[in-house]
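Omission of a single protein chain aside, the complex is shown with its protein chains in their original locations.
Moving on to chain A:
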């Protein structure tokens, strides 16, 4: 084995994907499918049914399932070089770096505790040396509650279908409100980013905008999670070891969140239904409705602005500008990742902060900065 490791010579055949076959449209199979009404590029199945449009059909129905060939024993998420790149012993420097970044003492203590807890949470086996970190708790009753919820929603949906227009309109308004409030949340988040850059939430928010190392983002996420957990535990009791109760508590929170998500999705569907029925409306009705909606929208906007102002006392100018930027997105299609809304100077600054942060969070980069040999 030389320096470069063993040489693996692979020869790729002339047409390993057999495009000769797939590009040939004179084939029997192609002919039969087209005569039956299939068009190249579309999926098979009852494509006009409601079920088909409900998002339950995966991309594999169009292109098939692709699996990468695995001929080693690497665990999930492991690539060969990962271990070699690892370095340790930067924990001590984290607090120093934090201080340089202007974090308060409280925060630094908190962070240190988080790291301690992470270390404590790792169960170290003696002889066999397997380490584990505690994750969530899987409870079967989760399933029950979720299923009951599904059932209720199903019933509600059926009702909606029977009762007409008026209710749907209400639903729509609600839906919009929800969207709005979601946007509001986002706006809040963004202002937070600007206000207190040390907040861990901001760290996460910043990542999607910069092409940063994936592994760092993961570690950040984890840290943040630990943090919230830890906060909980400290507020409840002073016990140092993780109590299962605490765990399940945070879990239930998570559950709630996911439930909310699902209801939202459902609402989306309803929205679609209502849109369909709208086609049946007369012209006047439509006009009227639009006018009404507009009014409502404006009222809501004003209301929101008021709220905003109350909330952001000191940095009002900052938050205002960001809000203005995010509203156009809100009136358009629902865009789950609203970060594209950031433009101009804000975005540049945002990206700069994120890049700086990601550099600090990346152990390897730090090593280079401090010229440590791992």
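The criterion applied here is as follows: contacts are C-beta pairs under 8 Å (C-beta built on N, C-alpha and C of every residue); 3 or more make two chains touch, one makes a residue touch a chain; residues count from 1.
Following the convention adopted for this analysis, contacts and distances are computed from a predicted model.
Chosen from "Toll-like receptor 11", "Eukaryotic translation initiation factor 3 subunit K", "RNA helicase" or "Large ribosomal subunit protein uL23m", the protein name that UniProt gives for the omitted chain reads "RNA helicase". Listed here are the chain A residues that touch the chain not shown: 11, 13-22, 27-30, 32-33, 35-38, 40, 42-47, 49-51, 54, 56-58, 60-71, 73-79, 82-83, 86, 122-123, 125-141, 143-144, 146-148, 150-151, 154, 157-158, 218, 221-222, 244, 247-248.
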